[in-house]
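All protein chains of the complex are present and in place, except for one that has been dropped.
Letters A, B and C mark the chains as written, and numbering starts fresh at 1 in each.
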Amino acid sequence: MHIKEHPILGEQLNKPITIYLNEQPLEAYDNQSIAGALMANNVKKLGQSRKLVQARGMFCSKGRCCSCYMTVDGEDHVKTCMRKVRDGMKISEGLEDPELRRDIDEG
Amino acid sequence: MKADVLIIGAGPAGLTAAYEVAKTGLCVLIIDEHQQAGGQLWQQSQILALPDIFPNMRGFELAQFLVERLEGLAVEWLLGHRVIGVYEDGQIGVTNDKDVFPVFAEKIIIATGAAENAIPFPKWTLPGVMTIGAAQSVVNRDRVKPGSSAVIYGDNSFASDVCELLLSVEVNIVAIVKQNKQLGNSTFGDMNIPLYENSSIIEARGNGKLEEIDIQTPHGMITLKPDIVLIDGGQSPILDIVYQLDCALRYQAELGGWLPVYNHQLQTSKDHVYVTGNATGVSNHSALILTGMLAAASVCEALQSLPPEETEVVRNSLYSKLENEEESDTFSARKEHIKQFSTPQLKDQFIS
Amino acid sequence: MDKSVIVCRCEEISYEEIEEVITQGGRTFDDIKRITRCGMGACQSKICSKLVAEVIHKQTELSMEQIYPPRFRMPISPVSLEALATDSQQFSTVKSVLDEIELTDGKVK
Partner (left out) sequence: MNTQFDTIVIGGGVVGSGIAYHLSERSQESILVIDRKYPLAGTSGSTQAWVWVHNKTPSWYAELNYYSAELYPYLSKKIGDVEYKRTGGLSPFFHEKDRVKAMKLAEAYKEIGIDIKVLSKEEVLEKEPFMNPDVEGATYSSIDGNVNPFRLIDMYMRAAKRKGVQYSTYNPVHDLQKINGGFIVATTKDTYRCKRLILAGGTWSRELGKMIDVHIPMNQVRGQILVSEPLKPFLNHTVSGLRQANNGEVLMGYSMENKGFNRSTTLNVMQETANMAIRYVPAIKKAKIVRAFSGIRAMPEDGFPIIGAVPNIENLYVAATHSGVTLSPLIGTLITELIIDKETSIPIERYGISRFA
């Protein structure tokens, strides 16, 4: 849930934008981290473990634990706790290891 | 890029050091991973205890103050840049994710702070289990409720600040679970939160997210259904960069574990590298500011922008302030750490 | 403590696996890392280094100050090859296998 009126910091969520998780539009606000915006939309699973294939969520929020790796606008393994949302951003779960992609590279 | 003094980390200690160095006329370059200077202060909505030179402020107010104070001084910024390593000649390598380039500086002040420690338990990897600092970031940085009902787990002092914050944004706090044995009340502070001491979480359960936890208490096992568990495991200094710079290290439990050795000048075993803030040992906000000033004074002295006699007076007064304002255990550990400067437990870490 | 608890979140290494290396004679984080991959994953031991030190401390005669932190590595946080490659033009120390082959009198030595 977004906190529209923070008791100490006051009102600040003033610029609503739309991000897409697996093509589903979600409401976010300018300046939020991707992880924060997803959590506001009740998305708790951000990453997935490689060996046991378990869900991972926000853990450290400081770009250290890598539990929140997702694919953002075609870039794999983005730390979503450190990257800010942008209107129209396309996010997907990075469920598999990144693949070499010549189409992007040669573009 | 070039500067007289390179400061790594734009948190309270780094920004304080930047001000003190720049006002003597030296050119300062500040690097920080975030796009905005201020470090963790932006997430801190509580009122901070600060040295008497500052009025009492909330964390984000202090951030704003420390950044604005640098306007008009010879300070250059590399925000949104990460230090990723060191070149053969000892220069720091920086990236903006498009490029990697060296930064040349006479002196380096490391102000990289501390990171939170984890407390593992079965299924602590489930989404919903996070550090207490993460919950604070989500609320104050992202303006998002991390969950609707929380259990706080750990023995550290961070809990009370964050409890207040969470309650203020209507996150229900179901319990505080502490592993230690201190005898106290069965509720936490005057917030009426159930407190379980000498207890531990023995299992978390949930299908793809946290749904339930079992807590072993001295009076038996209880099961709670929070959707977030916030781990309050204390902090340890971040070592990545000092280790790469080949700075010698010592273990000092009261200061948070392994940290670089430093002398009275906060200078490490590498002459051109100084440390400040939580990188000198985990302490309180006053210590961040005061060690920022201490490192700055020593760097200015070394670069001759402050005369030695004057610097010694400044340093002595800062140390006596520090003694007053940080926990006495922390201060004695710091004194001990300085005394042991020349006997590191780990040095030449890259020699086979 | 339940021995199946994960200590390293990235490579999903449990207490049990760490303790096994200690019974084989491993004494440092890096011994455990090489044999189990604990701390070799995405976060590069940023979360588990202290936890592993505690396991070693409990299982051996070593005090905390005798248990060194893992060998921290560059890059301090992950960086793309593309960003890393920029700015480097000369190949003074990196060679290819064929560079190493010398011909004498038109023949492989």
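Here, contacts are C-beta pairs under 8 Å (C-beta built on N, C-alpha and C of every residue); 3 or more make two chains touch, one makes a residue touch a chain.
In this text the structure is predicted, and so the values were computed from the model without any measurement.
Touched by the hidden chain within the whole complex are the displayed chains A, B, C. Against the chain not shown here, chain A presents residues 50, 75-77, 96-102, 104-105.
Residues of chain B that touch the chain left out of view are 84-88, 93, 100, 102, 246, 350-352. Seen across the whole complex, the unshown chain contacts chain C at 24-28, 30-31, 34-35, 37, 40-42, 44, 73-75, 78-82, 84-98, 100-101, 103, 106-109.
The working rule: only the chains that are shown with their structure count from here on.
Note: centroid distance chain A to chain B, computed from Cα atoms, is 25 Å. Work out the mean CA point of chain A and of chain C, and you get 28 Å between them. Of all residues in chain C, those touching 2 or more other chains are 9, 46-47, 77, listed in ascending order. Among the residues of chain A, those in touch with two or more other chains are 49, 54, 56, 59-60, 63-64, 67.
Residues 1-4, 6-9, 12-13, 29, 32-33, 35-37, 39-40, 44-46, 49, 54-64, 67, 81-82, 84 of chain A are the ones touching chain B in the complex. Of all residues in chain B, those touching chain A in their complex are 33-35, 45, 58, 60, 115-116, 125-131, 133-134, 137-146, 148, 165, 168-169, 208-209.
Across the complex, chain C is touched by residues 49-52, 54, 56, 59-60, 63-67, 69, 77 of chain A.
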